[in-house]
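Excluded from the complex is one protein chain; the other protein chains are retained at their positions.
Chains: A, B and C, in written order; residue numbering restarts at 1 for each.
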Amino acid sequence: MNDIPLTWFLIFAAACFVIGLMGVLVRRNAIAVLMAIEIMLNAANINLVAFWRYGTPVEGDSPISGVMFAIFVITVAAAEVAVGIGLILLCYRRWHAADVDRFDSLSG
Amino acid sequence: MIIYNYVFIGMLLLGAIGFALAPVIVMGILAPRKRSSSKADTYECGLLTTGETWVRFRIQYYIYAIMFLVFDVETVFLYPWAVAYERLGLFALAEMVVFLLILAVGLAYAWGKGVLKWV
Amino acid sequence: MNVACDWAFPLVWAQQSELDSIPWLKWIIVLAVVFFGIFPGIVAYTVWGERKVAARFQDRIGPNRVGPLGLLQPIADAIKLITKEDLVPRSADRWVHLIAPVLILVSAFLVLPVIPFGVGLAAVNPPSGLIYLIAVSSLSALGIFLAGWSSRNKYSLLGAMRAVAQLVSYEVPQVLSIVPIILWAGSLSMVTIFDKQVLYGWFLFSPPGMLAFVTLTIANIAEVNRTPFDLPEAESEIIAGYHTEYSGMRFGLFFLAEYLSVFAVSCLGTAIFLGGGTLPWPLTGEPVVTLGGGETLFAMLLLNLPLIGIFMAKVSLYIFLMFWIRATLPRLRVDQLMAFAWKFMVPLCIINIFISAVWYECVIRPSKPNYLLGWGVTLPLVVVSIIGVLALYRSSMKAEPVELTTGSRRRSVVRSVS
Partner (left out) sequence: MNQILFGVIATMGVLSALGTVLARNLVHAGLFLVAFFFLIACQFVMLEAEFLAAVQVLVYIGAVAIILMFGIMLTRNIQGDDTTTVSRAGFIAGGLAAVGLLTVLIFGITHEEGRSGRPAWNSVTTRPAIYPASARKSESQAAAINNMGLAVGEDLLTRYIVAFEAAGILLTAALVGAIALAIQEGPVSDDPSDRVKSKQNAESLAADEAESLLTSSRA
């Protein structure tokens, strides 16, 4: 039986995380940045679930701790998108642009 | 096991994509083709289309989507609760009452602000 | 109960070398015959049936030229659609334009494998079947949005935005009205839910069950965009909504997907509320369990043929109900539509979850079910909550026309909000 080594999942997650990070650095549109952040969160979820599945839980610990973490990450990500888009809409209404480089009124 | 189920679903997914694309491809082969400029125009009741199509929509749509998102995530908590209710009993019921009351505050806020009203 | 539970997960406890022991040939045959043969056939004749039924309601005859009773009409329609010219508007986004109907059709197909048509007749039985089901059925909203966006047509985009707003609004009551079933069955697996109904009778037969069935049916009708909830494709306002720019077989895909999802939601309603293929009264689990092991093909067939027959009869009735409603009711206004979802259905469904918990405590948890107490407690609760929510809803709706007609100032305020 040729199972998948743990490191494969970790490398896949690392690659996705790095791509998401690149998106955050490179994209200028705020919604695109939000999408890139979602990619990073998903990559983290892969790691959580992979470690849960390949490790053995400590006695008295939750049998599905990794999955629970991932569920809460999904919840927080959903809330983050809701508020994030709300903020982007507000900024868009103020400056008529969804460009993160233009939200710079705090820079001196 | 679990993957076993989902391999079938994956096959169904690929099959459904093929099932959807096949008639489009057949149509590409069988159907007559007579290109003309006016045929490829956007159909807006025979008038020429004016202005930008991808207009900015009103915020109302976004508010409904937000409400949906929140209740969708709530479903993720509600379904496992319902499954485990048999083992957990009344304490779980009380917890869920609290959880749903918290969410009902959000719904009541939206209601009170009048954003549920489609104008 | 234990018997049923053990039997409910035959696939889950299979061997580890699962991926190497997949019955590929059997699965391919199932896919080709059932999913891409029988189901599209059922859908084609649903269309024929709708045209006949609608014609009768309007004192016409309906299709009667192609074949006896017009029975070959679906085939003629398919040939017509497939030999039409393939038109994509110049300004459309070609790839997204193609992906959108495929996504909608895929979403309709993916709902079907978890439906238990008989004993051991669910194609697959994932332990989280119900949540999988609502997950894949929510894909169609995205497909509709993409269809409207990619067409680059104002009517299409408007129809798509309306459609998505409607779909997401009615998905909430849809998922909430399934919660009582999960609560009573204690499982997300469709097969287990079917087993529980074999043992204890239909889940419909309780006051919260009936209420949940009604709300699920309303939400289902809205989810498949049928009258009175067909605003996204209201011909008199926005041509054909999100599929205005689709012609020939590309339109045919939308058409197929619509009727396939009508079939799918009918199967869902039947499987979780109407006991699947069982008769109203509770059977003892014994014959089902002994035969359901499926030792011989003959025993399986003997057991399942009547079950499938009853299941299909119920599905037909459910679909007929949708036709009937379509022939009877006019289209809602968009403000009525949204307010009805959020101000009436959602609060009612949330309250109903707790009423169903009461029913659980009265009837299902005790070793000796106390039906009299269950009905006595939950029926007044259901009635009171319906009246209460209805009163709240009506009072909020009553205030609205006054504001709209008298206060143009109020209206302008609301508009500047948007």
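Here, a contact is a pair of C-beta atoms (placed from the backbone, for glycine too) under 8 Å apart; a residue touches a chain by one contact, two chains touch by 3 or more.
These numbers were taken from a predicted model, which means no experiment stands behind them.
Q: When the whole complex is taken into account, which chains on show are touched by the absent chain?
A: A, B, C
Q: Thinking of the whole complex, not just what is shown, which of C:141, C:191 or C:389 touches the missing chain?
A: C:141
Q: Using the definition of touch stated at the top, determine which of C:64, C:83 or C:128 touches the missing chain.
A: C:128
Q: Please give every residue of chain A in contact with the chain that is not shown.
A: Within chain A, the residues touching the omitted chain are 1-12, 14-23, 25-32, 34-36, 38-39, 42, 45-46, 49-50, 52-57, 62-64, 66-68, 70-72, 74-83, 85-90, 92-99, 105.
Q: So which bits of chain C touch the chain we can't see?
A: Touch set of chain C with respect to the missing chain: 9, 12-13, 16, 19-20, 93, 96, 99, 126-128, 131-132, 134-136, 138-139, 141-142, 145-146, 149, 154-155, 158, 161, 164, 168, 171, 186-188, 237-238, 415-418.
Q: Please give every residue of chain B in contact with the chain that is not shown.
A: Residues touching the hidden chain, for chain B, are 1-3, 5-6, 10, 44-45, 47, 50-52, 54-59, 61-63, 65-70, 72-77, 79-85, 87-88, 91-92, 95, 98-99, 102-103, 105-106, 109-110, 113, 115, 119.
Following the convention adopted for this analysis, only the chains that are shown with their structure count from here on.
Q: Quick one: name the chains whose C-beta contact count is the highest of any pair.
A: Answer by contact count: the chains B-C.
Q: Using mean CA coordinates as chain centres, what's the gap between chain A and chain C in Å?
A: One centre to the other, that is 32 Å.
Q: What's the distance between the Cα centroids of chain B and chain C, rounded to whole Å?
A: Taking the average C-alpha coordinate of chain B and of chain C, the gap between them is 14 Å.
Q: Quick one: report the Å distance separating chain A from chain B, using the average Cα coordinate of each chain.
A: 21
Q: Of all the residues in chain B, which ones touch at least 2 other chains?
A: 59, 72, 76
Q: Residues of chain B touching chain A in their complex?
A: Residue list for chain B touching chain A: 59, 62, 66, 69-70, 72-73, 76.
Q: Quick one: which bits of chain A touch chain B in the complex? Just the residue numbers, please.
A: Against chain B, the touching part of chain A is residues 71, 74-75, 78-79, 81-82, 85-86, 89.
Q: Taking the complex as given, what residues does chain B use to touch chain C?
A: So the residues of chain B in touch with chain C come to 1-9, 11-13, 15-17, 19-21, 23-24, 26-28, 30-34, 37, 39-45, 49, 53-55, 57-61, 64-65, 67-68, 71-72, 75-76, 78-79, 82-83, 85-86, 90, 93, 96-97, 100, 104, 107, 110-111, 114-119.
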